[in-house]
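Only a single protein chain was left out; the remaining protein chains are all shown in position.
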Amino acid sequence: MPIGDVLPEISVLVSAVVLLLAASFMRQQDHWRLAIGALASLFAAAVLCALQLGEPARLTFAGVWALDGASIWARLLILATTAICVALTPEWLRSDRRHGEYYAMLLLAALGAMLLAGAADLLQLVMAVLLSSVTGYTLAAYHRAWPLSVEAGMKYFLVGALTNTLLMIGVTLLFGLFGSTDYAQIAKAATGAPQIMALIGLTLVVVGVAFKLAAVPAHTWMPDVSEGAPPPAAAFLTVAPKIGAAIALARLVTIFPADVVAWRPLVATLAVATMTIGNLGALGQSDVRRLLGWSSISQSGYALMAVTAVGLNAQAIPALLFFLGAYAAANLAAFAAVTQLRGRTNLADYRGLATARPGIAAVLVVSFLSLVGIPPLGGFVGKLALFVTTIEAGYAWLAVIAVINTVVSLVYYLRVLGPVYFGDLDGPVPVLGGWAQKALYLATLLTIGLGILAEPLWSELGRVMLLP
Amino acid sequence: MEPAVQHTVVIWPLILFLVAALGLVTVMLGLSYVLGGRHDNRLGNQPYESGIKPTGSARTKFSAKFYLVAIIFVLFDLEIVFIFSWAISARDLGWVGYEAFLTFLFDLTLGFAYAWKIGALDWSPRAPRQLRLDAIESNQQRNLPSEQTS
Partner (left out) sequence: MNELSMVYGMGLAALLFLLGFIGVVIRRNTLFVLMCLEIMINAAGLAFIVAGARWSSPDGNTMFILIIAVAAAEAAIGLGLLLQLQKRFRTIDIDAASEMHG
């Protein structure tokens, strides 16, 4: 077996287990040291992953594991995201009795997201979704003594368990129809006349993956998790599984010829619904963390635009990857700011933040403007690439709706930024400091850097391909 | 084989089982009805003819600790299924399969060690003496110049 092809995953898995055991043998005060271990293992995995970039794109492990540009870049993104989330954690969980196990859980969740990005077999897809979900519930409910966190975990669990079951049923249907769970085999078998059963099966699978993407119709957990989960965990859950799920979805739908299974209208509809519902939900929010959750849903809608265009335009996958990278950096910066502010979430509490903490206020501005897509930030390049790709693929109406949604989104981002700069400060603004602060500025630098250094990155991503 | 014949072949044990199960229940209930004594007096219908009358509900709460043990049992129990699927084809899988099996067992052991270490397997609350010692220790720690950076 070509063990070398999954070395990054193995290293993440082994270090997760080692961290878990180490946490149970260490004193609670020393658990922050495990964060260093987690960062080291993530770095090692990233190096191993980057080494695969030079190799030709191929399917390994009897066709269940795709090693192509899309999966490698997505996994690098996930590893970087996880590293920033690890750095956000030590101060936040310092008094938690189970501090050390958090890192093990985070690494396992990252592993699930990585498996999603490389899945080229329906069984592999199910495994990846389940691993990433089961660890996600734990992360969301990590503040066991805080009711909202438990509630977020429970709601996440209920939506997740339901959609995971739908996913399994969908996989069963596809397996029953085509006699194989392998993407390449299904692609061979799926020919000829339109098949209604295949469409139903695919729809169920798409709903299962949409849960990880926080897309309609499985989006309801996202606002609750982003409000109730510990902010470092929310930062992770709003970003990392999405990266994996977007690539997994793109890889999944392209195996079906569009004339056998009409998946393009399906994904386009989901894209429109997701971005619109996300934006409408965010409009009236007076809770910043909840607002970020809704905005994260609408960002998933934009990502789905690229999935619609996959196969029609060679630039779709690079555009998707770039958009995901820019989104990850901006969203991480926003949640890092919330973490740094010790999780303050009420919009009224953000009044006058700019006078007390100008640095954090600036970070909020950068991240929100990047989420809207204002040049020269990373989000601008990502969205531009998405819109151009979608229009060239013949889905101009989709791009128009996305532009309208983007303009609407400006309103609620400004509703936060307005009080930050023009409100009156009441009371002191305590911050977390330490590692969280470094992670905050790193994410912000990445947001700006992705915009300024877009060109070399883009030409690198342009060579990316998607198997099978 | 004819489909109809096949069906009778498949189904008769089921019918036999059903008849046997129903028959057993009927025999047990019927025999005790016929042979058992009857008490029609009022006292005889009370739960205990002598002693104390029952108080309170039967639905008492019991420690959630047992759920934890049960959950861990279910999780480890299910892993046997994987060992089964290895066992039935152990000969064909050869040494590679054996190594995979050992790796699997090793992973299970790691999980077990973790569950043990964090005290998930402690059936009862810790011994009172240990609790006292812990209390003394934590008091001492609290009185020391604070080690914790806060």
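We just call them A and B in the order they show up, numbering each chain from 1.
Everything that follows uses one rule, which is that a residue touches a chain if its C-beta (ideal position, glycine included) is under 8 Å from a C-beta of that chain, and two chains touch if they have at least 3 such contacts.
Note that the coordinates shown come from a computational prediction; the quantities given were computed from them, not determined experimentally.
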| item | value |
| --- | --- |
| Hidden-chain contact residue, picked from the options A:22, A:152 or A:329 | A:152 |
| Sole residue of A:8, A:69, A:112 or A:223 that reaches the chain not shown, by the stated touch rule | A:223 |
| Hidden-chain contact residue, picked from the options A:161, A:260 or A:448 | A:161 |
| From A:70, A:141, A:214 or A:436, residue that would touch the chain that is not displayed | A:141 |
| Full-complex contact with the absent chain, from A:181, A:238 or A:437 | A:181 |
| Interface with the undisplayed chain - residues on chain A | 123, 126-127, 130, 134, 137-138, 141, 144-148, 150-155, 157-158, 161-162, 164-165, 168-169, 171-172, 175-176, 179-181, 223-224, 227-228, 281, 284-285, 287, 290 |
| Touching residues (missing chain, whole complex) on chain B | 3, 64, 67, 71, 74-75, 78-79, 81-82, 85 |
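Keep in mind that, in the parts below, only the chains that are shown with their structure count from here on.
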| item | value |
| --- | --- |
| Centroid spacing, where centroids are CA-atom means, of chain A and chain B in whole angstrom | 39 |
| Chain B to chain A touching residues, read off their complex | 107, 110, 113-114, 117-118, 147-148, 150 |
| Chain B partner contacts - residues on chain A that touch it in the complex | 17, 20-21, 24-25, 29, 94 |
